[in-house]
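Only one protein chain is missing; all other protein chains are in place.
Take a look at chain A:
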Amino acid sequence: MAETERREADGSAKEADIGRVEEEDSKTSDGAGSGRIEYVSYKDETQLPDIMALIDQELSEPYSIFTYRYFITLWPDLCFMAFHEGKCIGTLVCKMGQHRNTFRGYIAMLVVVKQHRGKGIATELVTRCIQVMRDAGCDEVTLEAEVTNLGALALYGNLGFIRAKRLHRYYLNGFDAYRLKLLFPRPHDANRMLLGGGYSMDPYQMHDCSKLDHDHDQVLFTKATSFSIQVQNS
């Protein structure tokens, strides 16, 4: 659960956390056979009470209205809601901005009500939001998730996030967190993908390891296949 207070006490991370989402692999967004899920982007303040109520209900962190306004007023395009039979059953609150030398999206709060979990709703909300971030020019997207929040980790892992860092005892309950990061492809920067360090080598050169100190080729097939796999029981 989001544990911002302690972090704020020493003036560090200012971002909240996502709520627990017990998410299986992406399933169809059919609401248990009783109505479709409707996804909407945030339009105006009349939707704010719904969002606040949902997050307050599902997450343990108390957020003031100023917190909500901060995110949703500045980045309305990054706020999404999921409706089922007229009721808001899921929401996502994010932001984006310049962070050192990258333009970065950040997922702040993600909630889906318990009864509707496991249906891919969270994945759908996140996917839509990331698309907006990508189209807006973000280089990457990031968030924190508790190490025990397997649902969230699976959700984001499936979308291409890696577990970039581990944050020791990030949460007040003593649990660690991962910082998850998604890097968008950079078509205009293809050369950077080849090598760093000022080497300009042909990418298709077979062994561009500079052979400074070892030879991969040599070690590849040195082992004589004298230990053949014992197919029969031995």
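As a convention for this text, contacts are C-beta pairs under 8 Å (C-beta built on N, C-alpha and C of every residue); 3 or more make two chains touch, one makes a residue touch a chain; residues count from 1.
Please note the rule applied: contacts and distances are computed from a predicted model.
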Which name from "dolichyl-diphosphooligosaccharide--protein glycotransferase", "N-alpha-acetyltransferase 35, NatC auxiliary subunit", "DNA repair protein REV1" or "Beta-adaptin-like protein" does UniProt give the chain that's left off?
"N-alpha-acetyltransferase 35, NatC auxiliary subunit"
For the chain not shown, which residue from A:L48, A:V113 or A:V147 touches it across the whole complex?
A:V147
Only one of A:L48, A:V113 or A:L167 touches the unshown chain, namely A:L167
In the full complex, chain A touches the hidden chain through residues 4-6, 8-9, 14-16, 62, 64-67, 70, 127, 130, 134, 147, 157-160, 162-169, 172, 174, 176, 178, 181-185, 192-197, 199, 201, 203-204, 206-216, 218-219, 223, 225, 227-231
